[in-house]
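Questions regarding the structure given below will be posed in turn.
Every protein chain of the complex appears in place save one, which is left out.
Letters A, B, C and D mark the chains as written, and numbering starts fresh at 1 in each.
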Amino acid sequence: MNAEDWKKIQRMMSKRSLWMVHFCTGCGAVEMPPVMTSRYDMERFGMGPMATPRQADILLITGYLAVKTLKRVVRVYEQMQDPKYVIAFGSCTMNGGMYWDSYNTVKRVDKYIPVDLYIAGCMPRPEAIMDAFLKLMKMIEEGKADGWKRYKEHYEEYRRNQMRVFRRWDE
Amino acid sequence: MDLQTLFGIFIVLPVLGAFLSYSLGKRASIVATAFSAVPLIFTYLRMGDWSQYTFTALGINMSFELNPLNWFFILMTSLTSFSALLFSISSVKERQNGFASLMLFAVAGANGVLLARDFLSLFVFWEIMSWSIFLLVMRASGESARIYMIFGAISAYFILFGIGIVYHYTGSFLYSAVGGVPAYAWKYLLPIFIVGFGVKMAMMPLHIWAPHAYSSEQSFVAYLSGGLSKLGAYGIFLTFYSFATVGVLAGFGTFRTVTIPGYALALVGAFTAFIGTMLAIFQDDLRKLLAYSSIAQLGYVLVGFGLGTPLAVGGALFHAFNHALFKAVLFLGSAAVIYRTGEYRISELGGIAYRMPFTFMAVLISIFALAGIPITSGFISKWMIYEAAISLKFVIVTPLMLIASVGAFLYSFRILYGVFLGQLHRRHEHIKELPPHMLAAMYILIVPMMVFAVAPGLIFDWINSILVYYGMNGLTYTTFSYQSSVGGANMLVFFVAFMAAFMVAMGLFMMKKARTVDQYDNYLGGEVRTDVELHAAHNFYKPLREVWEPLLKYSTERFYTRVARFFAGGFEEIKKVYTGNPQDYAAYAAMAFIVFFLIGWWLL
Amino acid sequence: MNTQVLLENLGIRCERLKVKGNTVPRYMCHVDSESIESIIEKLKSAGFKHFVALTCVDWIKDGEFELLYHLFSYESREDVFLSVRIPRDAPIMKTLRHLFPQIETYEREIHEMFGVEFEGNDRLGEFILEDWDDMPPMRKDFDTEEYAKRKYYSVPLVDEGDGK
Amino acid sequence: MIHPVLLIAIPLFLAFLTPIVGIGSKKYARYMAPLAAGLNTLVSIFVLFETFNGPVFDILSGFSPPLGIVLMVGPLGALIALLISFTSFVVSLNCLKYPKEPVVKYTMLYILLMMGATGMVITGDLFNLFVFMEITSIASYGLASFNRDKRGYLGAIKYVVVGSIGSTFVLVGIGLIYAQLRTLNMLDISARLSQMNSFTAIVAFVSLFVGLSVEAEIFPLNTWVPDAYRGAPSQISAVFASVAAKAGIFAIARIIFTIFGYSNYLWFVVILGMLTVIIGEFSAYVERDLKKMLAYSSIAQMGMIVLGFGIGTVLALQGAFFQMLSHAIAKAVLFMAAGYFVYRTGTTKMESIRGLGRNPLIGIPLTISVLSIMGLPLFLGFYGKFYIVLAGIDAGYYAIIALILLASVVEVAYYARFLKIVFDKSAEPKEVTPGDYVPMMILAVVLVIFGVYPYPILDVLSHVASFLAGGV
Partner (left out) sequence: MMDLIIDIALNALYVLLAVAYGLLLLGIARKINARVHNRVGPPVYQNFIDVGKLLAKKTNIRHNWIFDLAPLFGLAGALLTLLYIPMGGYRLLSGDGDLILLLYIMVIPSLGMALGSGASANPNAGVGVMRALTLMLAYEMPFLLTLLSLMIFYNTTSLSVLLCKQQGFRWAIFVLPLSALAADMALQGMMMKKPFDIPIAPHEIGSGPMVEFGGKYLGMLMLFGAAFAVVETSLFVDLFLGGGVILNPSQYGIIAYMVNYFVWMLLVLVVWVIAVFINAVFPRFRIEQAFKFYWKWPTVIAALGLAQAYVMSVILGVVP
C-alpha cells in the first residue's frame, strides 16, 4: 500500500466519523435537534456532537457572529486538531443577513476563518443541513474539504483580517 | 560487635552530635546529617549481628539486645532520620542548630528504645524521644506541642504504670522476665501497654495529637511520621508477641483462632484506617491531610498485628517499613513545596509538577505506594494484610480496610492534582527544582520501595527471620512471588506483563508526533487565561463532604476539648479550697489536727 | 400610603400613565439630577424595593439624554418611572449603585452605549462591546451603516490563489 | 575535721555582721548573703564527705547527749544541707541583681532563713528543731512581706497565721514528749519511745506532724503558700520553695522515720501526699497568675515527696530525695525566671509574659527545668517521679498512683502551656543581663549533670535504708 492508499483510508474514516462542536451563536441552533433526533438521525453517518474542540472535527457555526463571538470562534477553531472542517450556517454567516448594517456583526465568516461549506437559508431546514453534511462527506472523500490546509497556508492573511476587527488578541 | 561500639554508635554518637551541631549554628544540619549517617551505614554493614549486652548508665541497669526485629526497625528510623536531616540542610532556615541537635536527641532516643531489652531503658529512651519531639514541635507551634506533650505524657505514664505492674510481680525489668506476670494481671497490663504504645501510633481515638504535631516543620515530621511513629508499632509488636505469650492472649478467649485482644486491636485498627482516611479526604492543609493519612496507614499495621497470623504480622511489619519510606517521602515532598512556595494549603497551590518534576516523580511514586499500586512495594504489604483478614473470614475488619484503601485514592489524588497538577499560579511561575541533596534525600527512600516491589523476597527473608525469632511460622514465598492460603501473586510476571503492555501502548503512542501547547491553552468555551485562577482545588470533595456532613460534626478533638473544659471546671471548684481567708486557714489547721489525731488514735 | 400622595409630598410633579390593558398603576415623574438620589432613597424606604431597570434615551434634538429609573413596589404593586434629563454635551451623572447594587451593571451598559459618565462608579469600562473603536453606538448621531461598511465590508477576502 | 556547727555558726556570724558592714557600705552588705551561702556550701560538701563514714554528731555547750544540744548529721541530712546552701547561694546571686531596700535587713533575713533551714536539717534535738523552725519562719514572715505592697502583706499575714498555729503544735508536741521522757534528743526519744504512753505519743506525733506540715506544704496546711509565694519577691519565693519547704519535709521525714517509726501511719501519709499532689496540680492548671501557678505546682511537687515518704520503701525514699533535689533546683530556676519576667513586665499575669523566653539564655535553663519538673529523663527530675511511681505500684498503691499519674498529665498540660506562652512567636524577647541568666544556667547545668550522671547522689542515697530503719 502506498501513501495515497493510506490517505484514502484515512479520508474514508474521517468521513464516516465526523464529530462536531457546534458554536450556537444565533437562532440556527434550534434546527440542530431535529437533525440529531429520530426524524433525521445524523448518527447514522457516524456524526455526533462533542463537548470540546479538542475532540471534534467539524466546527458548526449556527448563526451571526458578533465581533466578540468571532474572537471565541477563532480560538475554538485554532484549538481543534487537523483535519478540521467548518460549516457556516444560515444567511447571517454569509453576508450578515438581517444584520447587514449592524455595527457589531461580522458579515462574511470566510474572511476570518476558512469555511468549507455554507448552508443557505434563514433558517435552513434540517433537510438542507443533512444535505450539507453529506456534501461535506463527499468533499472529504475527494479531498476538497481542505479549509484547515488553507488556514495554515494563508495564516498571515487570515490573521490580518481578524485583527482588522479585533483590537487585541491575547486577553 | 562489643558493647561500647553499640552504645557509642547508636546513642552516644547522636548525643555528641547534638551538642556539636548546636554549637555550629548555620551548618548544624550538615554535621547532624553526618552523625546520623554513621548509624545508618553501620546498620547496613552489620545487619544480622545478634547479641545481648548489659551495662549501667543514667543510674540504671540497661540491657541491650540486637535481634532481627530491632535491626529491622532501626533500619527504618535510621533511613528516615538520615534523609530528614539531609533535607533539612536547606529547608530549615530558622535556628537550624536547635533543630539539628533536637533531631539527634530524638535519634538517640529512638535507637535506645529499639535496642532496649529491659523496661527501664525502654522508658528512659522513650521519654528522651518524647521531649525532643515536644521541643521540635514547639518550634512551629506551642499549642501543637502542648497537645502532643499531653498525649505523650499519657502514653509514657501508661507505659510506666505497666512497667510498675511488671516490676511488682516479677521484681525485674527485663523483657524476658515478663513471663512471670500472672495471667490475671494481664487483664490490666495488656490494655495499658496497648494504649501506651498506641498513642505513638496515633491509634483512634488517641490520634488527635497527630494532625497538630504533623503540622510543624515538615522535614522533621518526615522523621516523626516515618520513623518515630513506628516505635509504637514496635511496642505493640513486643507487647503481643514477646511479652504476652500465646497462652496469655488465648486466655482472654478466642474468636475463630484469633485471640480476643488481637481481634479488638484489629477492629480498632480497621476503624482507625477507615476514619483516618475519611478525614484525610477533606483536609485542605497538605500537612494535616498527610497526618490523617498517616493515622490511617498505621491502622493497617494495627490490623496486621491484631490478626496475628504469620501472614498478617509479616504484612504489618512490611507495611510499617513501607509506610516509613513513603510517608517520609511525602512529608519531604510537602516540605519541598513549602520550602519553594511557602504555602501549604492545597487550594492555593497547583501546577508545581511543571516546575519541580523530580520532586513530583518522587511524590508520585510514594503516592503509588500509599495507594497500593502494585508497581511499588506498598501493594504487597497491603495485600498480605487483606489476605490474612480474608482467609480468616472477618467480615467487619476486611471491608473497612478495603474501603479505606479506596478512600486513599481520593486523598492521594487531592495531593497530586491540588498541589502538583492543574494550573500553575502566576505567583509560582518562577519557582525552581530542589537542589540535588534534597532530591537525594527523597530518592534514597524511593529505591527500596521499587526494589522490594519487584523482588519482595529480599525483604521477606528478613521478615521471616523476625517471625521465626518470635516463634511464629514462616511465610510462603520465593524471591519474586508470595502466597497466602487463599491466593498469591508473582511480581516478576506482573512486571514483565506491565512492561510488555507498556511497550505496546508506547508503540501505538509513538506512531504520531504531538505538538506541545502552553498549559493555559485550554478549552474554556473560547475564553483565554484571565486573572481569575481556574485551579479547581478549593473544597475539592465538596459533594462528598455534603453527604458526610451529618457525621463530620462529631469530632474526637471537640470531645476532648469538652472533657478538658469539664475537668477545668472541676479544678476551679477544687481550687476554691484556697479561699484566701486566714480564718478559714486557721480552721483548716484545727480540723487537720483533729482528723490526723483521730486517724492516729484509730491506728493505735 | 397612596403613591401619588407620597410623590406629591416629596414635591414631585407626577402623572399617571394610561396604559391599555394594564392594571398596574404607573407614574411618570420628572426630576432633576440633583434630587434623584434622595428621591430614590425615600421611595426605597417607602416600599419601592425593586429596582427594575435604568434606561437611556437619546433626545438628540433637545440635546439631552434622558435617564429613566424604573422602580417597583411589591406592597402597593405600582411602578414609578423617574426621568432625569442631562445635557448631551456633558453627560455626567452621579452613580446610584450604593442604593441598589444592580444599578452598576446598567450604568456600565449606558456608559458603553451612550457615553454617559457615572461619577463614582469605578467599573465603567469595556463591558459588552469588545474592542470598540468608535463613538458610543447607541447615540443617534452614530451612523451604523457607514460604520459597518467601513469596518466589515472593507475587509478583503483572503486570496487563496487557487481559483476558489 | 569540719564541724557541722560551722553550718550554723558562719551564717549566724555573718548575719549579725551584716548591719555592721551595712553601716560602712550598703553595697558590700549585699555581698554578705552569697558569701555566707557560699561558705556554707563548701562546709556542707566537706560534711557530706565526712558523713559517708557514719553519722556525724557535734555536741555543743559541753553537755553530752542526751542532755546537751546536739547536731546530728547523716549523709541524707548533709545532702539536704548542701542543697539548701547551694540553692541559697545561687539564688542570692540573683538577688544581687534585684536588691530590695533596705538591703541590710533583706540580706540579714535571707542569711537567717538559710541558717534556720540548715539548722532544721542538721539538728539532732527536738527543741533545737523548734528554735530553728522559728528562725526560719520569722525570717520568712519578714521576707514574704518585703515587697511592702498589699499582696506582700496579705501573703505574709496568712503565712503568719498558719505558721504560728503550726509552731504552737510543734511546741505542744515537744512539750508532751519532754513531759513523758525528759529528753529532747531524737535518737534518745526513738530508743525510749516504748516507755511513752502510746496515746500521748500519738498526740505528740500528730502535733509535730501538723506543725511541721506548715513548712512542708502538706495539705491542708499549705493554704498560705499561693498568696505568700505571690506576694514575696520572686527570689524569696524561690528560696521558700527550695529551702524552707525542703527543711520542713526533711524534718517530717525524721519525725516519722527517725523518732517515731510509725509504719502503720504511713498509708495515711500516702493519702495526704496524694491529696496534696492532686489539689496542687489541679489548682495550678486553672491558675492564670504565673507565680501562683508555680506555687501550686510547688505544692504538688511537695506532695510527691510526701507520697514518696509515705510509701516508705527504699526505692520510694530514694525517689523522694531525688524529688527534693530536683524540685528545689528546678523550682528555683522557674522562680528566678518569674522574677525576670515580673521585672520586665511589671505584672505576674500569665498572658503578659508572651515571648519572653525566646532569648536562649533564658529559654534554655527554663526549658530544662520545666522538662525536669515534668520528670523527663536526662534531667534530675526524672528519677524522683520514676522511682516514686515504681515504688508506689510495687507497694500496691495502684489507684493512688493512677491518680498521681493523672495529675502528672495535668501538670504536663499546664507546664506545656507555660512554655507555649513563654516561647510565643508573636512577641519579641527582651534583653537579659548576666545577673538574670547566670544563676539559672548554673542550676540548669546541675540538673543536666546529675540527670545524666546521678551516681554521686545515688551513693549518698544508698544510706536511705539505714535512715528508713531509724538511723539518721
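Quick note on the criterion: contacts are C-beta pairs under 8 Å (C-beta built on N, C-alpha and C of every residue); 3 or more make two chains touch, one makes a residue touch a chain.
None of the values given here were measured: they were computed from a predicted structure.
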Check: Thinking of the complex as a whole, which visible chains are touched by the chain that is not shown?
Finding: A, B
Notebook entry, point to check: Of B:Val246, B:Leu458 or B:Val517, which residue touches the hidden chain?
Noted result: B:Val517
Note to self: Touch as defined at the start, partner being the missing chain; which of B:Trp383, B:Phe452, B:Tyr477 or B:Phe571 qualifies?
What the structure shows: B:Trp383
Notebook entry, point to check: Which residue numbers on subunit A touch the omitted chain?
Noted result: 9-10, 13-14, 16-17, 19, 37-38, 41, 43-46, 49-55, 57, 79-83, 148
Checklist line | Touch residues of subunit B, complete complex, unshown partner | finding: 256, 351, 353-354, 357, 360, 364, 371-375, 379, 383, 386-387, 390-391, 393, 395, 398-399, 402-403, 406-407, 409-410, 413, 416-417, 421-424, 481, 484, 486-490, 493-494, 497-498, 501-502, 504-506, 508-509, 511-524, 534-537, 540-541, 543-544, 546-547
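The criterion applied here is as follows: only the chains that are shown with their structure count from here on.
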Note to self: Can you tell me which chain lies farthest from subunit D, using the average of the Cα atoms as each chain's centre?
What the structure shows: A
Note to self: From the mean C-alpha coordinate of subunit B to that of subunit C, what's the distance rounded to whole Å?
What the structure shows: 66
Item checked: Rounded Å distance between subunit A and subunit C, as computed from the means of their C-alpha atoms -> 38
Note to self: Quick check on subunit A: which residues sit in contact with 2+ other chains?
What the structure shows: 71
Notebook entry, point to check: Are the chains arranged, by touching, as a line, ring, star, complete graph, or other?
Noted result: line
Check: Which two-chain combinations qualify as touching?
Finding: A-B, A-C, B-D
Next item on the list: Would you pull the subunit B residues touching subunit D in the complex into a rising list?
Entry: 58-59, 123-125, 127-128, 130-131, 134-135, 138, 142-143, 145-146, 149-150, 152-154, 157, 160-161, 163-165, 167-168, 568, 570-572, 574-575, 577-580, 582, 584-586, 588-593, 596-597, 599-601, 603-604
Note to self: Help me check something: in the complex, which residues belonging to subunit A touch subunit B?
What the structure shows: 52-54, 71-73, 75-76, 79, 170-171
Margin query: Touching residues of subunit C toward subunit A in the complex: what are they?
Written below: 128-131, 133-134, 137, 142, 144-145, 147-148, 151-160
